[in-house]
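Heads up, one of the protein chains got dropped from this complex, but the rest are sitting where they should.
Chain naming follows the written order as A, B and C, and within any one chain the residues start at number 1.
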Amino acid sequence: MAEMWISMGPQHPMTHGLWTLKVKVDGETVVDTEPDLGYIHRGVEKICESRDFTQITTYCDRLCYASANTWSHSYIYAVEDLLEVEVPERAEYIRLIAVELQRIASHLMWLGAYGPDIGNLSVMVWCLREREMMMDLLQELGGSRMHYNFPRVGGVKRDLPHGFAQRARAKVSLFLDRIQEYEALFDESTIFLIRTQGVGYSKPEEMVNHGVTGPNLRAGGVNYDVRTAHPYSVYSELEWEAPVERPSIKGADCYDRYRIRVEEMRVSALMVLEALDKIPLGADTYHSPGDPAILAKAPSRAKEGTSGSHHFEDSRGESMFYLAGGGEGRGKMPYRVSIRSPMFITIPYASKCMVGYKVADIPAIMGSFDPCIGETDR
Amino acid sequence: MSYHPHGTPSFRNLVVRPMWITLKTALRTVPFLGKLKFLKSGYHAQPADMMDSETSRRVGASHPSAEQKFSADRETSQLMPFVERPVTVMYPYERLDDLEPWLFVPGNYNGRIGVIWETCTACKQCVRACPNDCLHMTSEVRVNVLDTAEEGDEWHGFGGEVEVGGLAAMPRDDFHEIEEQHDLVKDHTSAPQQYEFAEVIDITGDVATVNWLNGSGEQDVDLSSIKPAEEDIVSGRIDLGRCMFCGLCMEACPFESFFMTNEYDGMSGFSREDLWMDADRTRVLPSVHKERVDMELAKRAKKEKSKRERKATKAEA
Amino acid sequence: MGKTVTTSSQKLAAEEMSSALSEMDGVVAVVSERKSGTSPRNIVSVDCSSENWRSLAESMRIEHGVDYCSMITGVHWPEGSSDKNWEVIYHFMRMGVENPPVIDGMVQPIVKDPSKLEGKAVPLEIEVRIALPETRDPKVASVQDIWVGADWNEKETWDLVGIDFEGHVGMRRVLQPHETPVGFHPLQKQHKLRYHDFEEMYDDAQGFLRKPSDAGKIK
Partner (left out) sequence: MDNVHDTLPSKDLDLTVTISLPTGIWPEDIVLGKVLNLQDGFGGMQPALEGLFSATMICTIVFTTMMLTMLPIPYIERKFIGRLMDRLGATTTLRSLWIGESGVTAGKWWDQLPFGMGAPIGWLNKTLNSIWGNDHHLEAVSRVNNRGYHGYWFLLPGFFQAFADFTKFAGKEHIVPKEADRPVYEVAPVIIISTTVLVFAFVPFGPHFYVSSPELSVVFMMAIFGVAPLGVFFAGWSSNNKYTLIGGMRSAAQLTAYEIPLLITVLGVCVISGSFNVVEIVDFQAEESNVWNLFMLPLGAALFLITMIAEVERIPFDMPEAEAELVEGWWTEYGGMRWGLMFAAEYQRCYAACLLFALFFLGGWEAPFQGTMEALPLLGGPLELLLSIIPGIVWVLIKAWALFAVFVWIRASLHRVRTDQILEFGWQWLLPLSIVNLAIAMFLRVWVWDGSWGIIAPVVMILSGILGLVILVVDEDKEALESMKRPYSTYAVTKAYPGRHPDSKLEDLQRQYSSYTAVQAASSVSLSDTEARS
């Protein structure tokens, strides 16, 4: 068959969102690819220039439907850098719990979407089943089911509710038990292995040069993690270690990227349990909203010429906010908000990765990089 | 296939393990069989206490999650302990707020916006806090929180007086039955009106002649049976098409008057105009948040009291 | 305790790099302590002139092992001073990532203890600011060939802010529609955010008739 261009997307099962991947195929073999983004560009950066610092949190939640908390926290740390706020430690622990639960939920969403990519539908329902538990816990904190609007400048919106620790322990323990079932369905399934192993190789140095970080990088056999390399929360207080995958000789393939996310779910679950034990003032106490133990006083205006930025370990890589202070209303609103989305940089690299493989490998490779278009297009 | 250090494809794994796991999941949902130990390990469908003893002692029995058992995966059935089920919630026939009521505490869950008119002072803090301008002000007939205090109440007598030409409100005697039947979450109607409002035409002695606003004509009523009412600007006229339920308005309210209710459906329409909700729809009865309203009443009555005392001393001097 | 990079080693490495970078002409590098949340962190913040930028980038990549371009963004200061009317901000990271070795047929993952890292191995964060004078077409040199990760960052910066990168191959719209009029870059400050009040929304519920207030005009 002669070479032909196939335009996969904007509505296509492979694109976990709304974007187009133009693929040039020769029969079943991918010859060339070209991504085309921007279908749901909402102009969040422009909108944020006319909102004050508390209101922007709600928009940062909407950046990614799968991991809202990580994005709002990423923004909040940048704002606290801009306004130079000191956060109480209990609030930091609560933030850590919220972020790690959200990381688990996001990875579950990815795993559930990765099953149909390879052709198994049951794991989708299983993963959404477990994601329900995480969303219940996050709803107790944030009050909503997907977009929590949980962090505040200088702390968090609400303390751990009554009995949250009990429920979180039970659900996270059950989840640690259920991970074994995913591994039985994936790792122990030869068809899954032959579909994902030896597909979509990527080397760590190449990935770093292309700007790919996070689980996709750790799948390549290096333990670079923003949480440990640029410690920003109470991660230094907890006993944990970023999981590292032992890749194949040619580099990290789809199977390694699957493994590393499963291990990250495990590590995050244990982190939540440990944070519930170590949280100052105890997990079974409750402080009313606005209590100085969970919310520090923060200025509402940024001085002219100041800037704040923070690198944050999103569930898909290193996310970052850059804020320039001193905008409208004499610094009540940021002058410029700039968002660094990991997937915006990763998607071109992923589409480079799939050249030379079969058409059936396109969803396998693209799904293994965990694309999220909400954050990509902003 | 390239050499991979682990997870090597083997003939044994071709079918056995994945098919066994899916079969296990299916067997878990079978009555009697699903209870077997080798099917459910660890926390599967094990009922757990909602709160540890310390917390339950502190929050007391009034807390929604007190004395409650729950299962992490919603599988446990206390009614028929031998029956297992999948974890699906058959909405709308089953509802998550029946399953896990502690998730939907009003003020904790970000449901539709609700305003207690009695305590609203139209300070517009909520309108300013709204990120995408979905809140608007409107003027409604309401009873001030200071006038809600009953006879013999500690904070009674700090409200206004019934004047000719002003508005008056008479509490409906069947209100409690109506309030019993009204469920904010499940029947998607506006909260029942607590008072019958009327326009005061004349006051002779302790008998007031009022003209009911609902058009039932004039009537002479006992002055002690009516409360003064007023037409005020209240907040909470909401454009649901814009609201993203962030709850910033609730946090911005300084008067314990603005709430996110636990209603999460009945907020749909066939056009954007349908999503425009009047303040009547966002009204919340004071009895829902009684203690907060009483707090607010005490606060304002104290202020009123001190003001009157100062005036009195000034008059003496 | 968790194995994280200690603040002291980070500070030492940052001072080392900043002193080395300051020796270049047109480059002013200082160590600025950023404080967000509970833990302070030291980053190298560099002010560079646009003509020295290329040489600075090469020396950072080659001599200092800055292997990761995190973010490129631009700011438009219309009411700023005439020599700082535009600003390009780069955020780099020194990760010190190398490919794991293959020993007797098995890849040996590189698991470094971050709390024991020292010297050039310490992960570092560099912020480079380039101020541009008042001009209709601001441009700086592209670093697309040094860090491939800078490719789409520069595309996006040109697309949204309108700062052009000389030597960038294949510059195109990435987030805006491809048929966006030439010269329209929405994050420039002369484009104001419009607010539809609800009457406007409901006159045209689906927004078919809605047009940008500055449609058709060349900005």
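To be clear about the criterion, contacts are C-beta pairs under 8 Å (C-beta built on N, C-alpha and C of every residue); 3 or more make two chains touch, one makes a residue touch a chain.
Here the structure is a predicted model, which is why all the values come from computation and not from measurement.
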item: Per the touch definition above, residue among A:18, A:31, A:125 or A:281 touching the missing chain; value: A:125
item: Residue, one of A:18, A:267 or A:355, that touches the chain absent here; value: A:267
item: Option from A:46, A:246, A:287 or A:301 whose C-beta touches the chain left out; value: A:246
item: Residues from chain A at the interface with the omitted partner, ascending; value: 1, 4, 6, 8, 12-14, 25, 27-28, 115-122, 124-126, 129, 169, 173-174, 176-177, 179-181, 183-185, 187-189, 191-192, 194-195, 223, 239-241, 243-246, 259-260, 262-263, 266-267, 270, 273-274, 358-363
item: Touching residues on chain B - with respect to the absent chain; value: 5-7, 10-12, 14-19, 21-23, 25-26, 28-29, 31, 41-43, 68-70, 76-80, 83, 85-90, 93-95, 98-99, 186
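Simple rule for what comes next: only the chains that are shown with their structure count from here on.
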item: Chain of greatest Cα-centre distance to chain C; value: B
item: Centre-most chain, if every chain is reduced to its averaged C-alpha atoms; value: A
item: Distance between the centres, which are taken as Cα means, of chain C and chain B, whole angstrom; value: 46
item: Multi-chain contact sites of chain B, meaning residues that touch two or more partners; value: 3, 5
item: Sequence positions of chain C contacting 2 or more other chains; value: 105-107
item: In the complex with chain C, residue positions of chain A that touch it; value: 37-38, 41, 43, 45-47, 49-50, 77-78, 80-81, 84-87, 89, 92, 95, 203-205, 208-213, 217, 220-224, 227-241, 244-249, 307-311, 318, 320, 322, 324, 335-336, 338, 340, 344-345, 348, 377-378
item: Of chain A, residues touching chain B in the complex; value: 51, 54-59, 61-62, 122, 126, 129, 132-133, 136, 139-140, 142-144, 147, 149, 157-158, 161-163, 165-167, 170-171, 173-174, 177, 181, 184-185, 187-191, 193-194, 197-198, 246, 248-250, 253, 255, 259, 284, 286, 289
item: Residue ranges of chain C touching chain A (in the complex, touch as defined); value: 1-5, 34-39, 41, 67-71, 73, 75-76, 89, 91, 93, 95, 97-100, 102, 105-112, 114, 123, 125, 127, 147-153, 156, 160, 173-177, 186-187, 191, 193
